[in-house]
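Below is one structure. I have some questions about it.
Shown here: the complex without one of its protein chains, the others still in place.
Note that the chains take the letters A, B and C in the order they are written out, and that residue 1 is the start of every chain.
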Amino acid sequence: MFSLELSEEQRMIQDTAKSFAAEQLRPRAHECDEKGALPEDLLASAWELGLVSAVVPEELGGGGMKRSAVTGAIMLEELAWGDLALALAMVAPALFAYPILTQGTDQQKKKYLPLLLESKPAPLTAAVIEPVINFDLSELTCQAKKKGAGYLLSGKKCLVPMGSTAQSFLVYAAVDGKPGYENVGGFIVERGQKGLKIGERERNMGLAALDTVGLELAEVEVGGDAVLAGGPSCDFGKLMSYSRVALGALAIGVARAAQEYALEYAKVRVAFGEPIAHRQAISFMIADDYMEIESGRLLTWEAAFLLDAGKDAFKEAYLAKLYTDQVVIKVTDDAVQTLGGHGYIREHPVELWLRNGRGFTTFDGLATV
Amino acid sequence: MFSLELSEEQRMIQDTAKSFAAEQLRPRAHECDEKGALPEDLLASAWELGLVSAVVPEELGGGGMKRSAVTGAIMLEELAWGDLALALAMVAPALFAYPILTQGTDQQKKKYLPLLLESKPAPLTAAVIEPVINFDLSELTCQAKKKGAGYLLSGKKCLVPMGSTAQSFLVYAAVDGKPGYENVGGFIVERGQKGLKIGERERNMGLAALDTVGLELAEVEVGGDAVLAGGPSCDFGKLMSYSRVALGALAIGVARAAQEYALEYAKVRVAFGEPIAHRQAISFMIADDYMEIESGRLLTWEAAFLLDAGKDAFKEAYLAKLYTDQVVIKVTDDAVQTLGGHGYIREHPVELWLRNGRGFTTFDGLATV
Amino acid sequence: MISFEVPAGVANVSKLVHGLAMGVMRKWARWADDHEHERCEEWVNTMWSLSKGGMMGSMTGGLSRKKKEDKPKEEGEKKKEVRYQNLIMAAAVEELSWGDAGLYLAMPFMGLGGAAVAAAGTEAQREKFLKRFTTADKPVWGAMAITEPGAGSDTAAISATAELDPKTKEWILNGEKIFVTQGKSSVEDSEGFVVAWASRDRKAGRAGIKSFVVEHHTPGMKVTKVEHKLGIRASDTASIVFEDCRVPYENVLGDPEVKEGFKGAMATFDATRPMVAASAIGIGRAALERCQELYEKNGGKLRYGINPNRLTSAERDLMMMESQVRVSRLLTWKAAWMADAGIHNNLEASVSKAKTGKAITWVTNKAVELLGPVGYSKQELLEKWLRDAKINDIFEGTGQINTLVVARRIFGLGSKELR
Partner (left out) sequence: MISFEVPAGVANVSKLVHGLAMGVMRKWARWADDHEHERCEEWVNTMWSLSKGGMMGSMTGGLSRKKKEDKPKEEGEKKKEVRYQNLIMAAAVEELSWGDAGLYLAMPFMGLGGAAVAAAGTEAQREKFLKRFTTADKPVWGAMAITEPGAGSDTAAISATAELDPKTKEWILNGEKIFVTQGKSSVEDSEGFVVAWASRDRKAGRAGIKSFVVEHHTPGMKVTKVEHKLGIRASDTASIVFEDCRVPYENVLGDPEVKEGFKGAMATFDATRPMVAASAIGIGRAALERCQELYEKNGGKLRYGINPNRLTSAERDLMMMESQVRVSRLLTWKAAWMADAGIHNNLEASVSKAKTGKAITWVTNKAVELLGPVGYSKQELLEKWLRDAKINDIFEGTGQINTLVVARRIFGLGSKELR
């Protein structure tokens, strides 16, 4: 029944993520951003937390933990509070593995899920976003044409996380050129396959520390066994609802980081003889941000709860993402504004959060819970 | 060259309108609203100012003043500051007469324009708005079908100002059912014509003091000589640009009334030991409103200036109206908020301005300059 | 464990009250708006018969009872099942306001005055003052009188006084109260009462402020004005003047001594603010639903899932309206649930009120805007909902006051630093 109290397990996972974020991520986020890289050791220690791999079924050697979107949302908020790039890098393998877990064939599960149990991050990722204006999940320009028992994939993708080193890509494409979520298929493409060109590391406003690449697919041939759910299409709407919940939680994490930082700054920064927190123009703005963060979190959690309860939640997850997209834009801008000139320089993290936060309206499919 | 200084003439007209608004309108606005009527004497004295009729050409016995949208905007802002219902009542005859002035045939001019010179408000008005959802000027549901030399008009109109007593109505309709501004025609319909049903006085959220009615037209037959510009269509885009400028100015007038009232209230209302103006949550909100009013006014004036310069200004007038529509909504809400409980009771005028202000998004074609 | 499952008790009340709202309230909504200062007999009588049947009591008793039941738990003690009284109340208020916010406020009911008695009164006071709401022959109202011409949000500035007559042991009240919801109904039109805030000792500031139950028709008390309002016109909003109005000693609520009485009074806001939010949500939902209905009737579709930039402007507005209603409800339910679970909810109560007041004002404005002439006309209720909704950003603490509470709490600043 209605409650907003975390379960023991949720609290444990939250604590784990929170500590890791505070101790490992936050102190290194600036350096990672400036260098444009997440060091191997950081990725490895993040992976060792086992936050992504716990859901591998027991029969495949995993912990068999029940997958929970709510718990995932709680975890991702904390990680994104630490650093968004790392949080996205951590869940990149899940972008491949979780759809296999829920919709994959037995053969696909056996082949790929055990990779999550390795000590190093599994070299798996997914390709959803396309480098076009008005990119729309219901009208993918990447196409899959039937050929024999399999498909020929053609099109372009971008913002593929950890794509430079990934071995296997779950590529989403419109089957036979038909629009609509219901006609989207997931196709497993292996690095080195003929027709697959993996682009240079991308350069974006934010996420500099995260390895993202573009893909060009020129009639890449995919066998029938490499089609998610046995094909032709999969339950893409459900996959995207999980993604939206994840992105909502990540956006809230970034926003919360910014709001808390601005709040602390306002308490100590003195102007005109008093801390600027004493001015309503500052404190009301931050109070408003606090309320918007609460709002976005509850919307996201509710959508997550519905997914966990086996509901469709397509609308709820969509609305939650629309909402949190705007929350993170507002709050990170307000944080820079609160710090004034100090917010504009890269010594303080708020400008990084602003840059990262500007991507959420674009990040469809870039994370999952 | 660029200047925001009023000309002598503009200043004179502004002063006239301002005094009338302060002395005649503001003190009686509440009573008019509660009673749902504009007293005859008020209408008559407003008409006597000659603000609408000055443009009647000399050859028809008028003053032959050059029509200026800028001057009109200045005047309407002042009148609306006094009372929107009266301002709209005052310009209602212009809704009929000005299109005749600029686009009418000689015969139409001779027949109708001298009515403006009478001592009582000319019983002329226009019918633009339709009682439908998604009402769109470019897709009027009121239709004009060719019949002989004239047309048969069918459809519904609403928010026809001063319609209960008007003798002649300029009714806009889509000619032969074609969409687009370019296919809208203006048709003169006289009270009592067969097929014309003039509805009961309307009841709306605001504008209670203004007489507005709905019209039902069932194959009302209009002769060829009663078609604006000789027909079939007129320059409806231009007419609507003038209307948008007028509505922009009226919206700014209402908003300014509210902003000034809230400002004065905040200076004297004491809470927690000081005037509430000393709190940034209040004073910044009102400062912001001041800036938005300035913004809306300049956008409106620029569009008006372009019209006066003979430019199309279709886009500029449209954008100005879009902008001012939102300004008046925000500012009047803020004013009620500033007064708190006192803003919610009808003793103070802010709630009236809020109600009137909510209509601007709907008032297409309800005024002109 | 985090759960958004609606408790059965809540769902039942929602359903029950929704029927009432649909069946009785909606049909009188426009009439009541048009007939300010008149009583809607069918509504009052329906609600009175239900109150006497215990329905209102079961809905509203909870708000007051929780304080006693939710004493600090001993460590290790198995947590008691949460009883959701506040949540049930929020659900009921939402539905009533979905029906009509003015009629909701005008229903014969103990109101905030009764709630204060229930919360701060002794057993004897409860017995004496509250019994009437389930036993009287005719409808009865209760009211709360706090605001004064010179004291709105700044309740510490209250200038009404209560002097103790040592001879008769009576309180002598003097002062003027305004914006008393159902004030006239409570003290002139029924055998109800008003709870008036007054100061025993103006030098003591907040600590001197006490609340006094003043029975209907008490000599020296006079309703001097009933306001004409923007919205919620079905409800009477009265000015009440006290001139040497004598009240029995035992009618003071809580400790009559001058010491920290004020904090307790302010704490009732933690219970009432989420209810004001719930009322706003009911109105907002009514507007949203009607708007969606008309939009869809008119051939519009809501294409959830596509690139938001490709939605129509109306579609996007409708979705944002929907989100705002949902968000408002979630925040309100959080605050109510915390009260039910015995968790201090001062911050969350103000969050729910501040956010909801603003959000629903926006929602109802958008609804009118989206429907154009149809929205602006009195043929639909949309324009009325806009007017009704606005009060929720004003009474029980304006949006600004509630934001101030939120800011003070999250910054950990007092009223001297963050003013």
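Here is the rule we use: a residue touches a chain if its C-beta (ideal position, glycine included) is under 8 Å from a C-beta of that chain, and two chains touch if they have at least 3 such contacts.
What you are looking at is a predicted structure, and each value in this text was computed from that prediction instead of being measured.
Enquirer: Sort through A:129, A:144 or A:209 and give me the one touching the missing partner chain.
Expert: Per the contact definition at the top, the residue touching the missing chain is A:129.
Enquirer: Which chain C residues would touch the chain omitted from the figure, given the whole complex?
Expert: Residues 307-317, 369-370, 372 of chain C touch the chain absent from view.
Enquirer: Can you name the residues of chain B that touch the chain not displayed here?
Expert: 1-7, 10, 70, 134-138, 181, 237, 240, 263, 266-267, 274-275, 277-278, 280, 283-284, 286-288, 290-291, 294-296, 298-299, 301-302, 305-306, 309, 314-315, 318-320, 322-323, 361
Enquirer: Identify the residues of chain A touching the omitted chain, counting contacts across the whole complex.
Expert: 34, 129-135, 158-159, 202-206, 270-273, 279, 281-282, 329, 333, 336-337, 340-347, 351, 354-355, 358-359, 361-362
As a convention for this text, only the chains that are shown with their structure count from here on.
Enquirer: Measuring between mean CA coordinates, which chain is farthest from chain A?
Expert: Farthest from chain A by mean C-alpha position: B.
Enquirer: Take the average of all CA coordinates in chain A, do the same for chain C, and state the distance between these two points in whole angstrom.
Expert: Computed from C-alpha means, the inter-chain centre distance equals 41 Å.
Enquirer: For chain A and chain B, what's the span in angstrom between their mean Cα positions?
Expert: 51
Enquirer: Which chain C residues reach two or more other chains?
Expert: Each of 400, 403-404, 419 in chain C touches at least two other chains.
Enquirer: Using the touch rule from the top of the page, what residues of chain A touch 2 or more other chains?
Expert: Residues 280, 284 of chain A each touch two or more of the other chains.
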